[in-house]
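Every protein chain except one is present and positioned as in the full complex.
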Amino acid sequence: MKRTAAELAEHLGAKLTGDRNAVLTGVASPGRARAEDLIYLESPRHRDRAEKSAAASVIAKPGERFAGKTVLEVANPKLAFAKAAAWLLPETRTHAYVHPSAIISPSAKVAPSASIGPYVVIEDEVQIGAGTQVAAFCFLGHGARLGEDCILHPHVTLYAGARIGHRVEIHSGAVIGSDGFGYVSGEGRNWKFPQIGSVEIADDVEIGANTAIDRGSLETTRIAKGVKIDNLVQIAHNVEIGEHSIIAAQTGVSGSSTIGKSVLIAGQVGIADHCHLEDGSVAGAQAGIPTGKTIRKGQVVWGTPARPLDKFKEQYAWFARLPELADRLRKLEASTKPRS
Amino acid sequence: MKRTAAELAEHLGAKLTGDRNAVLTGVASPGRARAEDLIYLESPRHRDRAEKSAAASVIAKPGERFAGKTVLEVANPKLAFAKAAAWLLPETRTHAYVHPSAIISPSAKVAPSASIGPYVVIEDEVQIGAGTQVAAFCFLGHGARLGEDCILHPHVTLYAGARIGHRVEIHSGAVIGSDGFGYVSGEGRNWKFPQIGSVEIADDVEIGANTAIDRGSLETTRIAKGVKIDNLVQIAHNVEIGEHSIIAAQTGVSGSSTIGKSVLIAGQVGIADHCHLEDGSVAGAQAGIPTGKTIRKGQVVWGTPARPLDKFKEQYAWFARLPELADRLRKLEASTKPRS
Partner (left out) sequence: MKRTAAELAEHLGAKLTGDRNAVLTGVASPGRARAEDLIYLESPRHRDRAEKSAAASVIAKPGERFAGKTVLEVANPKLAFAKAAAWLLPETRTHAYVHPSAIISPSAKVAPSASIGPYVVIEDEVQIGAGTQVAAFCFLGHGARLGEDCILHPHVTLYAGARIGHRVEIHSGAVIGSDGFGYVSGEGRNWKFPQIGSVEIADDVEIGANTAIDRGSLETTRIAKGVKIDNLVQIAHNVEIGEHSIIAAQTGVSGSSTIGKSVLIAGQVGIADHCHLEDGSVAGAQAGIPTGKTIRKGQVVWGTPARPLDKFKEQYAWFARLPELADRLRKLEASTKPRS
């Protein structure tokens, strides 16, 4: 897309200083930018890189100036840059088509504006909304539903009955709706607990590569609007994740745990079953939250078992000083020993 | 399937109180059940939900009564419910067929009662037993063998030579028989150690989505009868897992470790190479078991490096009190300081 700096300033609500007609065709890092790429400066530390960049236009904080460059002034340059990118970059939208190798059940309803790639398999009763793109090798099981303007990258599997909202993007290898992991031990073996619930993923969710989201056992696994899930994440049966929460790579959420709104979960966190993370809480990388635990609203936790971050840090500082503490204790014992 | 409460009581060996002819067509949670769904009550805490449920039939502990409901009394309601579900729910068995898009080597032997989905690739010398279902996009490499009544969900990969028993269910994205991760460093590079062993998976195993199980290097990776493996688990070369053990999501078992029978391994556990977990041992979530370590029969461990659970808890309780201990030590030092 070809835009002027003035058009972008208007789109962002930014104050413009410099050439209103500077042309913008893309975004880039300062080191890679060409003249028509937009860059941004968040921290004064990187001012030099922005200054030297070939880019003609910069998003920066109010008052910043760069010799010979057009400046768009905003309070939050990184946020404005993300919005500008979404506005400037060409959509990856392919034109509507159905590859002749796709196998589509006669009972499936595929919107005419959807695009269906090669070797896609679409089973009975599946519904696919307008503008949705389904790439090669995707499997949509019996009765699965995809909303409008979704993107399924190659090799995505939707088990039967999975329901996906609008503008959901699912990366390659992700599996949605697989059986939960529930067994009852008895008579020397493990009996499978029924895994017949459903999975519902709301609008504007993004799901990373090779992530697995299980269907509910008897209930529903729910991912709310705007949730972002990274690669290789495990979401177990009956889990509920609230709006706009973020879950980084390789984290696992066990059965029946609930996660509130705008919760931030770092990488490799383990959340046991029946936990509750309230709105706005934060779990640091590799934290382990034991069965049934509640993390309070806005609380930040770290460690295994997880505790409030400041306590963890204080305790950990003393952990590092344990050899010193032990030495001091030994000296004290020696000095207070009764001399016989 | 349509059954009566009396038939189910007989199947379960349960005592029936109420309407022997109550009809059962499915199972559900109390909140979602219709009259013909079976529910169960395990804990008195949830009695109210069972009472209010629309279900006409309940599995519960001896002596429990619910107004207007038929009760099937058993010692272990959850176990009986799991068995009832297996008995009541319609099998997902599809009829025998071979989709015309499947590519099957003339030297492969596929049982006439097996079903082979669209875009399946079956290489030379593969064997597939009676009643086995292979869903879309599965790849069965040269000489792989699948027993009877297995279910392979879409996108499963069996490398050449993988051997799978009867009634094995493998979820989407699982990879069985990939090369182990073994290198020998020398002359400034990493030389691949030969990864030419095999992988054998016994009867009644279930394997989760996107799990990877490597073939042996020179020996065999073995998963015994009844083992249940969750999503995103890593099983390395030469590992052996004993009967009826359970491995939760995102756990990793490193090369040549052996796991006994009925071992329980929680999520995100890391087991280094050459460990031995004896029968009935338990590793808590995120535990880390160092190279060569043995966990004794029935022992429960937690932490990294893992230790007996009660010791870990005692040590951890003191860890949390480290700031207090340090303070007490400081006071003691002050009070015993010689006054000059």
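A and B are the chain letters, set down in written order, and residue numbers restart from 1 in every chain.
Keep in mind that, in the parts below, a residue touches a chain if its C-beta (ideal position, glycine included) is under 8 Å from a C-beta of that chain, and two chains touch if they have at least 3 such contacts.
Computed from a prediction, not measured in an experiment: that's the story for all the values here.
Novice: In the complete assembly, which of A:His11, A:Lys109, A:Arg189 or A:Lys228 touches the absent chain?
Specialist: A:Lys228
Novice: Who touches the missing chain here, A:Lys69, A:His171, A:Lys192 or A:His276?
Specialist: A:His171
Novice: Given the full complex, what residues of chain B touch the hidden partner chain?
Specialist: Answer for chain B: residues 103, 119, 121, 137, 139, 141, 155, 157, 159, 173, 175, 178-179, 181, 183-186, 188-194, 196, 210, 212, 214, 218-219, 232, 234, 236, 250, 252, 254, 268, 270, 272, 286, 288, 290, 304-305, 307, 311, 314-315, 318-319, 321-322, 325, 328-329, 332, 335-336 touch the chain left out.
Novice: Over the whole complex, note the residues of chain A touching the chain we left out.
Specialist: Residues in contact with the chain left out: 27-29, 32, 76, 78-79, 81-83, 85-86, 89, 101, 117-119, 135-137, 153-155, 169, 171-173, 204, 206, 208-210, 226, 228, 230-232, 244, 246, 248-250, 266-268, 285-286, 303, 316, 319-320, 322-323, 325-326, 329, 332-333, 336.
Throughout what follows, only the chains that are shown with their structure count from here on.
Novice: Quick one: report the Å distance separating chain A from chain B, using the average Cα coordinate of each chain.
Specialist: That gives a centre separation of 27 Å.
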